[in-house]
Every structure is written in C-alpha cells, then in structure tokens.
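If you scroll down you'll find the structure; I have some questions about it.
With one protein chain removed, the remaining protein chains of the complex are shown where they sit.
Naming follows writing order (A, B and C), and every chain is counted from residue 1.
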Amino acid sequence: MIRLTEQPFDPGAELNGFCRDRLGVGAVASFLGIARGEPGQASALELEAYPLFTQNEIAKIVASAVDRFGLHDVAVIHRIGAIPPGEAIVLVITASAHRREAFEACDFLMDYLKSRAPFWKREFGPAGPRWVEPTAGDLADIARWDRDAPRGGKTAGAAATNE
Amino acid sequence: MIRLTEQPFDPGAELNGFCRDRLGVGAVASFLGIARGEPGQASALELEAYPLFTQNEIAKIVASAVDRFGLHDVAVIHRIGAIPPGEAIVLVITASAHRREAFEACDFLMDYLKSRAPFWKREFGPAGPRWVEPTAGDLADIARWDRDAPRGGKTAGAAATNE
Amino acid sequence: MVKVLLFGRLADLAGWRERDFGPGPPSLSALRSLVAAGNQELAGALAGPGVQVAVDLDLVRGEAILGAGAEVAFLPPMSGG
Partner (left out) sequence: MVKVLLFGRLADLAGWRERDFGPGPPSLSALRSLVAAGNQELAGALAGPGVQVAVDLDLVRGEAILGAGAEVAFLPPMSGG
C-alpha cells in the first residue's frame, strides 16, 4: 500500500491496521520520520510531489524490495504539503517471516525515499526557507544498496513459529 | 521504558504514546515480533522470564544502546506467558535525531533479545512443545555488534529539521 | 500543445509551476529553450546537474520527440522522507 496524503495520519493506527490478521508474518519493521522544529512554528517543512509519477516510482521500488527481501507486504505513507513540527512525515512498514529481511527492506526504502523518490522538500529554518537536496550521507546510504548483492532469503533461518 | 507484561499490548497505541511531544526527534524505528501459528491454535508459544533479573539485564543493554547510538529514547515491551498466534510478542522502539542510529539501535536490541536476554521460550509446533535456543543465525547476528566499533554519531549528517 | 510542469526550486525560479506551450515544440531541447526564454537563472538551473525530465510520467534521458498533448515535467534533485 502506497499513500500520499495532505492530511495528518495516525502512525499507530496504520501500524495496527497493517498487522491485523497476519498469522504467517513474524516480523514487522517500521520507520517513522517526524518533522522537527520549534513549538509554535506553523510549519517545519513543505513537501511537494508529482502525485501520479511519485506514486508510480515508489510502487516500482516497493516491488523491487518485495522481490529482493522476500517481503510479505509493505506500506509507505508519505505526507505532502505543509507539515507542522511534531507531525509524521513518512511511515514505512515492512513485513516478512524473519527480522533481518524486514529491517533491511525498511532501511533500503527509507534510503530510497530520502534521495531518489520524487519529492521536493522545503525547510523553514531560522535562516528562512531552503530547498533540501540529498546530503552526502544520504547518497552514501543509498549507494550501499547498489553495491550489495541481493540479500533477501540469504540469512540464516530463525525459529519456526515466530520471528 | 522497559515493560514485561502477561497481557496483550497494543503496538499502535505504544508507538503513538512513545512519539507524543517529541519535537526534537526526527527518526523513530521500531520492530514488532508477532507470534506465528495456525488459526484456532490456543497458543503459539510460551515465554518465561525471571522478572526482576530480566528487567535489570534489559535495562543494562538499553543503557548501552542509548550511549552507543546516541538515542533520545527507547521502549522495549515484551510479552511473557502464553501467546496466541497473531499477537504481539515484542516491540522495540528507538528514537534519535537521524535514521541510521535509530535503525541500528533497533536492530541491535532485537539481536540481543533473541539470543542474550533472560527469556525462555517454548514453541508449540505440530511436533509438540520444544524449548527454543538461539539459532546459528541469531548468534551470528549478535556477534556483528561485538565485532563492530561503536557507530553512534559516526554517520554523515542528515538535514537539519527532519530526519 | 505541450503541458510543462516545474517542481521545487525550478518553479521558484520561473515564478510558475504549470504552463502550456504551443502549438507544439517538436523536441525536448526546443521546449527547454522556450521554457527558459528570458530567464538566465532558470536556463542554468534546467541545464544543471541532477535535473531529470519526465515525459508522460516516464523518465527520459537526452533528447525526446514530443507528441501533441505531451506532459513534460522538469525535476530537480529529489529528497523525501
């Protein structure tokens, strides 16, 4: 499930909805990005998307992550528009049989979203607004996955009935 | 916050409670372990703890993770007793300024819980109950962290106002 | 008629986010010149590193022939999450 939304979303409700009736899934990893800022600040940042294109591009990467890491399911919820401090920007949830794959897929998807997903982000800091581009760290993070061979299913098995 | 509980817990509510009023935190990683099993099965597994000792030992590891990864906060909620299929066993949540530290700390804490935390786990599979011991994979997972130098604060910086 | 979309700082430099160009520039390079006409800063930014182009929701590299009614988006370096 991939969703772009201009409205605030409820990370806990999303997590619970995602996990409902998953008898075969042992491992659920998630990442939640929260807008940092000063209390009282109207918006910490503003995110622009090219909705249909953004949705398509994320769907391609999600499909490749499902394949590479052997995932049962993925949710990506990404806020767009103006985001006040303290509100959720992005939630990525990955489900798999074992924890290693869920963690790595979640990490991979966040690296992708940070530096290659079609969003444009403007931050409102003390020095005024500025467009954010991927940092050297972000580029190094995503490059890890280009270098690595696929890892899904390659790790040692965990216990049979839970992750 | 470290909690052992014989009662089911609500992962979404825990995540939301953890994230409330965190204006300085950009990154929240979490891992949720769910009891796998067949529908209708009374319990998928049973977890025993030595409550005070278990709590103390987890607290030591959480303190070392906070220090090593520069975390703002950590929550570990671990179910004990009999756990029906589909219910949450463990939830680990880590909060930090940047995503790399939150991910790594969550991964580290799960590796610890799997193979070194004072719990004894009995699974009820088709072949009857059996005590679970850490797998070769679990031992290899936790050994990664013994080998590695501390990583907290060593990764390249992310953007200023959100993770 | 070709619909042009600008995002991020490209829209700021142009002062607009969406505009139609007609009757129909035949190629991407011709369109890029039209879009940046009279705006040196925008021309530089459009030619800058990391700017990608999507035609009808597909990324294209280099030159492209544009059909009538094409939607062309100029995409500066991306950052989400």
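Note that a contact is a pair of C-beta atoms (placed from the backbone, for glycine too) under 8 Å apart; a residue touches a chain by one contact, two chains touch by 3 or more.
Just so you know, these numbers come straight off a predicted model, no measurement behind them.
Checked against the hidden chain, the listed residues B:R36, B:R68 or B:K121 yield one contact partner: B:K121.
Of the residues in chain B, those that touch the hidden partner chain are 33, 47-48, 50, 52-53, 56, 78, 89-90, 110, 113-122, 131-134, 138.
Here is the rule we use: only the chains that are shown with their structure count from here on.
Between the Cα centres of chain A and chain B there is a gap of 19 Å.
Centre-to-centre separation between chain A and chain C, using Cα means, comes to 28 Å. Chain B and chain C have Cα centroids lying 47 Å from one another. In chain A, 33, 89, 110, 114, 121, 132, 138 are the positions where the chain touches two or more neighbouring chains simultaneously. Residue positions of chain C with contacts to 2 or more other chains are 79, 81.
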